[in-house]
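Of the protein chains in this complex, all but one are displayed in their positions.
In order of appearance the chains are A and B, and numbering begins at 1 in each one.
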Amino acid sequence: MLKYIRERFAEELTGPALPFVAFCIALNLTAGQITAALKIPLYLDSIGTILVAVLVGPWSAVLCGSTANILASAFGNPAMMFFIPVVAVIGAFTGYVAKLGWFRKWYLVGLGGILQGVLAAIVSAPISAYLFSGVMMSGTDFLVLYFRSLGNTLMDSVLYQGLASDPVDKLVSYAIVFLLVRNLPLRLLSRLHGAVNLRTPDRAQ
Amino acid sequence: MNFRIDLPTKLALVLLLWICAFAVSWEAQVVLVLLIIMSRFAVPDFKPQSRRSARAFTRFLIYSFAVATFVLILNSLLIRGGSTFGSIGGFSLYQDGLFFGIRTASRLLLLTFAILVFFISTPLKDLIRYLQARGLSNSFALILLLTLHFLDQLPARIHQIFLAQQARGAPVDAGFISRSRALFSILSPLVLSSIVESIDRGTALELRGFLHRPTSTEESQSSPGQRNVLTLLILFLSLIVVLYTIAQWLLG
Partner (left out) sequence: MAARIDILSLSLRYSDTALPALDSVSLEIPQGGCVGIVGPTGSGKSTLLHTLSGILGKHHPEVVVSGQLCIGSDTFQGIPREVLFPTVGLVLQDPFIQISGVRDTVTEELRFTLENLDAAGQGSDQLIQTMLSSLGIEHLADRAPTTLSGGETQRVALASILISNPSVLLLDEPVTALDATAQNRLRSILKSLRGRTTVLLTDSQIDFPMSVCDTIVVLDRGRIEACAKPAELLLTGKLLTNVGGSEHWSSLVTPLNQPSSRRPGPLNRIRKALGLP
């Protein structure tokens, strides 16, 4: 198993991939600066992970997301450490659908984003419920409160809140990455392992 | 044999505190949280390594107090059992919910403060070198170190692109749709330039032989004389706590 994992990483982490993954980890941690400056209510804290998943591969995306969360913990938000399984799932799932070629067509990107959001909600629910009682000090806490007031258990309330917000958030992130990569020249991208998943007969080099 | 707080000791402590977060009573967890917070001020090895770390600690202290309060109130309102002890806005607060909230909050605080104090007192580069000496691959170590390098540069680069786009008329202050379009005019050059730079950097690393670099073979404890007793004690204590908790669970 360990040998298999090492081989996958060796396959994906070629020379240019190393600095690119590092850049995407940093992007995960600083993308909020862009949205804050433009006053757009998005976090984009997974955009780097999704970029790596599409352009490099699923294993590197898991590494990217996990490392970003560990560094976020190191920089003053230790709660992020506990959501590593969530970002790992985001990276793995996105890398897998990218391998299937879903990032070539807009409607598959849309479907992928929604599925990703559902998956993220399912994985994050037990973490959020058990460790945080559903409290994340954000606007979504009121959604949890609302679902609980309807008589649902904590776990169900957190899950419903996740299902209400995560698919939208992930759909937007997927769409942003799709629009970003579709116009990048393939000859430039060809040095990254995942670029082959973007190749179509009509796409100019 | 030596008896000091070094990096392996701190890692062992985090492990012990995380085990305690699930194994001991909430009263003990509260005491542990207070001890951790006091150690940040009283124990030199747990003091913040930089002003940024110190500020991060203070910010999190305030934030965690707010989270803990919210957890207590939320659970007191929603878990109805036992006697009431107060009300907020006409809604009663219940004792069972309060105790559940206290258990949740104390566990959360213990888990988060354990990691936070570890990170604020340990320079990241030291941690990376320690892991590398113990078998972390050169590629992973390089990614971590380059990330720190980019984290320094990226805010300035984003700001430059933002100003450049603003100068050519990007609608950064207009309506929501226009600002969303402006998002692409910032992200696109940022991502494109990063790919170009990554290719060049990757090439430069290969040209310096990095990809064929041998993995570090340094042993974690080269001789018994250098073993840290404190680390071993803490690990032993962790094992005792785990076994005790399992025994308690098995015996009902």
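Just a few scattered comments:
Keep in mind that, in the parts below, a contact is a pair of C-beta atoms (placed from the backbone, for glycine too) under 8 Å apart; a residue touches a chain by one contact, two chains touch by 3 or more.
Only a predicted model underlies this, so the values are computations on that prediction, with no experimental measurement involved.
Across B:62, B:177 or B:207, the residue that sits in touch with the chain not pictured is B:207. Checked against the full complex, the candidates B:20, B:56, B:98 or B:146 give a single residue touching the omitted chain, namely B:146.
Although one chain is not displayed, chain B still touches it through residues 125, 142, 145-146, 149, 197, 200-201, 203-210, 212-214.
Criterion: only the chains that are shown with their structure count from here on.
Measuring from the averaged C-alpha position of chain A to that of chain B gives a distance of 19 Å.
Residue ranges of chain A in contact with chain B, taken from their complex: 9, 13-27, 29-30, 33-35, 37-40, 47, 51, 55, 63, 67, 71, 73-79, 81-82, 131-135, 137, 141, 145, 148-149, 154, 176, 179-180, 183-184, 188-189, 191-192. The part of chain B that touches chain A in the complex is made up of residues 52, 55-57, 59-60, 63, 66-67, 70-71, 74-75, 78, 101, 104-105, 107-108, 111-113, 115-116, 119, 124, 137, 139-140, 142-144, 146-147, 149-151, 154-155, 158, 162, 172, 176, 179-180, 182-184, 186-188, 190-192, 194-199, 201-203, 205-206, 210-211.
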